[in-house]
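Yeah, one chain of the complex is gone here, protein chain that is, but the others are all in their spots.
Chain IDs A, B and C follow the sequence of writing; residue 1 opens each chain.
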Amino acid sequence: MNISEIYKQIREQTTVFCSYLQTEDYSIQVVKFASPPKWHLAHTTWFFEQFILKEYVKDYKLFNKDYNFLFNSYYNNVGKRILQANRGNMSRPTIDEIYAYRQHVDTNMLQLLKGTPNKQLTDLIILGLNHEQQHQELLITDVKYMFGHNPIFPLLDKSYNLVKDKNTKTETIKLKAGIYEIGYQGNNFCYDNELGVHKVYIDDFEIDNYLVTNGDYLNFMQDGGYADFNLWLDDGWSWLNRHQINSPMYWHKVEEEWYCYTLSGLQKVDKNAILCHINYYEANAFAEWKNRRLPTEFEWEIASQKMDWGKRWEWTNSAYLPYPNFKKENGALGEYNGKFMSNKMVLRGASVATSKNHSRPTYRNFFNPTERWQFTGIRLAK
Amino acid sequence: MNISEIYKQIREQTTVFCSYLQTEDYSIQVVKFASPPKWHLAHTTWFFEQFILKEYVKDYKLFNKDYNFLFNSYYNNVGKRILQANRGNMSRPTIDEIYAYRQHVDTNMLQLLKGTPNKQLTDLIILGLNHEQQHQELLITDVKYMFGHNPIFPLLDKSYNLVKDKNTKTETIKLKAGIYEIGYQGNNFCYDNELGVHKVYIDDFEIDNYLVTNGDYLNFMQDGGYADFNLWLDDGWSWLNRHQINSPMYWHKVEEEWYCYTLSGLQKVDKNAILCHINYYEANAFAEWKNRRLPTEFEWEIASQKMDWGKRWEWTNSAYLPYPNFKKENGALGEYNGKFMSNKMVLRGASVATSKNHSRPTYRNFFNPTERWQFTGIRLAK
Amino acid sequence: MNISEIYKQIREQTTVFCSYLQTEDYSIQVVKFASPPKWHLAHTTWFFEQFILKEYVKDYKLFNKDYNFLFNSYYNNVGKRILQANRGNMSRPTIDEIYAYRQHVDTNMLQLLKGTPNKQLTDLIILGLNHEQQHQELLITDVKYMFGHNPIFPLLDKSYNLVKDKNTKTETIKLKAGIYEIGYQGNNFCYDNELGVHKVYIDDFEIDNYLVTNGDYLNFMQDGGYADFNLWLDDGWSWLNRHQINSPMYWHKVEEEWYCYTLSGLQKVDKNAILCHINYYEANAFAEWKNRRLPTEFEWEIASQKMDWGKRWEWTNSAYLPYPNFKKENGALGEYNGKFMSNKMVLRGASVATSKNHSRPTYRNFFNPTERWQFTGIRLAK
Partner (left out) sequence: MNISEIYKQIREQTTVFCSYLQTEDYSIQVVKFASPPKWHLAHTTWFFEQFILKEYVKDYKLFNKDYNFLFNSYYNNVGKRILQANRGNMSRPTIDEIYAYRQHVDTNMLQLLKGTPNKQLTDLIILGLNHEQQHQELLITDVKYMFGHNPIFPLLDKSYNLVKDKNTKTETIKLKAGIYEIGYQGNNFCYDNELGVHKVYIDDFEIDNYLVTNGDYLNFMQDGGYADFNLWLDDGWSWLNRHQINSPMYWHKVEEEWYCYTLSGLQKVDKNAILCHINYYEANAFAEWKNRRLPTEFEWEIASQKMDWGKRWEWTNSAYLPYPNFKKENGALGEYNGKFMSNKMVLRGASVATSKNHSRPTYRNFFNPTERWQFTGIRLAK
């Protein structure tokens, strides 16, 4: 498939998901960290306009000069922008205008791609498409958050459950101590935070070839896991008490039975399905209760080729910090990953909401330890 | 016109305004005190369903039992409800569903009205229609707030300026000291907070037969009005510093020229037009600067028949408190007015956004002294 | 007694109360609205230095030029000052330094008083002494707040109970409708907010010649008063739920028995004693429960000569607003009362903590409707 085909296919993927939405669903922001669908549609488009069309197309005319203010996410190098918490205040531009914006940018992009893009331009396009895929996942998690916090629990579509998958393996994998190489070594796309191959020494370790299930976690809950401070990190214990947490996100107790909200509606919790929507503190407390621990991101990467990926983003016990030889790019694109390297934990793997072919063994996802709205899970090590 | 006709006409008025909106505009809540248009449409409908159809129609079937939770505003007697600040989190029910809800309730209401409603029922219907008119005004002020806080300043319609009216009179009215009667004495509709006619003694006073203009207020601003703490109440001075206020709401300085946002777009401030969108603290500081004062609500009521109403809600210097013989109704409808009688100031008159025939000389409107999103203005007294 | 004698006596009264304190008690601020004893000692002294010595003593040397920043309370005309919430951050100046400051100012004041002060100076001194007396009361209420919020409930002194007094009368007073004069008419000291005698028309009314007791209030509590939203103003209901209030301030339930903290220690609630430490919302809810109402400040003033004052500050149902002819002074002293005329309710009477001869029938005390740390009580009217 040539790059034009790839471009079209990935861009279309975004609108395929949106075809399940009603117009009313596009503009709402329920919480600061979850953006409205309209914003995702426009922001991914802005990314191509800002970093490619403005640079590579002579006399390119911006679709609308206000959009830089509205749809820049966090690039200080590209100027002022609307506060993240205010992305849901804008009923206008309308959906039709946003789709026209996408159309305008796609037309120009495809025109540009008719030439033979050089390496630098190709790299930017690939980055833009990986960026689009990241937002495809956020679109799903953000819509789930919006629907899951609506008292009438709307259903997106019968086909969108996303949390019913099960483990296929049962064994624990053992690996030997030694020096291993960490970081991306291939010739395809990867983010800057995966680069700078370097050695780490790892001791003997064991890692499960399966993830924690709802049934496992219910045992933790029934054993008083949420009430025993000895299992929790201090920040986690504060978080839990402040928000009165006693179950994973989207779980609701109805007449003594646990249900969870899914994009195909409210459903009974399936004990055999893989646990989802817990944060780092919950993952850590569960491991503590099991007398196990979370793997580090290095252990995970080393074992990754031998493991069945459970289609959850798996919390590791590694803080998100730069690799020893990390180099950030100059200018706006240097803001893509590097500036977030504090107060976050690394997650490895991929989730059911992750775009196909978007992840790899060296991929470093990262979120605040309090966050639960991604499709996150737990794999234990020792 | 019989009551069915009146019902149809007033209910339709709500949807006429909404015909200017796009679907995207219906669900958004920018600030806690301003509700989404969809919510206003549903809440006014719920009022008829809850207080009339459920009581007076045998075997009436609720359109949707969840709606009581979603669309009850503040009636504790009617059960739990969504937090006011979360009214904008609900993309669903869709607009179509809400219009179907209105249709369902209107059909049932008109059926009910075919019988001959007794006095009690008639009174409730009239209350529901006055309630609808209050929300018609809120619809306009809330949409203006949403658009006025969108960085691209959308325009509702060329016809909707609403702040360009001017004074037609120039004189000051003088009234004599004496005992006057206050409160509603007619046979038509009024709210419970206007009842309980009682006497007050008023000293000689003078009151302007015109409102403060933008030009007057610009003089105050240019004279350093927002920087001189001696002009401000202590709470006002805190408010102003906390929010860095230096002009009325919706005013923006563009290249040394003041503009204001109107529903027909951003326009130059017209010095001859009547000032709008100031709060009680600003009104009071302006009066202080002029060596005048705001009228009390009693002075206003006494003079009201001789005055040209400027189509602004006029801040008075009276706190919103019960009249001596105030009696609140039992049950939910007793919550309509009485429970808000603290920390609010009375406004008298009517605004350009007020529904026709909705106000009268005894009408007591009330808002927190910080609020500016209503069409408020200043009339001075001495 | 000549003015020097009065000066000495009133100033000394402040230090008499402080003689019960330990050094550790002087500097602590538990809550924004309650200042440390050290601050009261210094601020009242600063008042004389700032408004009298600096103006009337030639070549007067400030004791310490930093003190204007530290001990100015809220006079914007006198310059910047430490934030109110930060008054308790200063361990220094030490108590010894503050007492030296008082000594320095008193010496200079007494020297000045040896001359024959003119009317203007005399008025200022009288104002300063009334100001000192207001802070004497605040000293007591603030120390009670500090001790009452210390988990070990320290005792100030056996002699300082302050909440055990009882009603001596049982009848209800009836007054006739008519025009009455309101405001201070004597030749002695009063505050500017009492001036501007004016007429009000009052209807027939009844007012109790006794205050609500702890026993009455316990009945309200046992009848579910704190759980019945129909009794509460909306702002009060929010306040109560936010802070989980279910009894007056300083009340604690110990093994099914109600105790209250007093300055002579924790004591069983005496049902016959007069209720204390409730706010406006509680007073209003109690009145609602009794099918009575609070008197207005005018009713209170009219009846005041015939009533037994219960030595509580009594909540009225009047907002604190300017009298029709209110005139504030120029400059800093104009900030004394006028700028607080919003969002506050008037209290009338005097409390057990009020300095002797400090109150009078026209005295207008005022606090936010949420505040309970003053010695407040309830008198009912109809």
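The working rule: a contact is a pair of C-beta atoms (placed from the backbone, for glycine too) under 8 Å apart; a residue touches a chain by one contact, two chains touch by 3 or more.
Keep in mind that what you see is a predicted model, and the values were worked out from it rather than measured.
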item: Visible chains in contact with the missing one; value: A, C
item: Residue of C:Q22, C:Q222 or C:N291 touching the missing chain in the full complex; value: C:Q22
item: Per the touch definition above, residue among A:N193, A:N317 or A:S351 touching the missing chain; value: A:N317
item: Contact residue for the chain not shown (choose from C:Q9, C:S91 or C:N241); value: C:S91
item: Among A:K32, A:K174, A:K306 or A:K339, the residue in touch with the chain that has been omitted; value: A:K339
item: Residues of subunit C (touch criterion as defined above) contacting the omitted chain; value: 22-28, 30, 38, 66, 69-70, 82, 88-95, 146-147, 149-152, 154
item: Touch residues of subunit A, complete complex, unshown partner; value: 74, 76-77, 179, 198-201, 203, 229-230, 232-237, 280-281, 284, 293, 317-319, 321-322, 324, 334-335, 339-343, 369
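Note that only the chains that are shown with their structure count from here on.
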item: Chain-level touch network, classified as line, ring, star, complete or other; value: line
item: Chain whose Cα centroid lies nearest the overall Cα centroid; value: B
item: Chain whose Cα centroid lies at the greatest distance from that of subunit B; value: A
item: Between subunit B and subunit C, centroid-to-centroid distance (C-alpha), Å; value: 37
item: Rounded Å distance between subunit A and subunit C, as computed from the means of their C-alpha atoms; value: 57
item: Where subunit C touches two or more other chains at once, by residue number; value: none
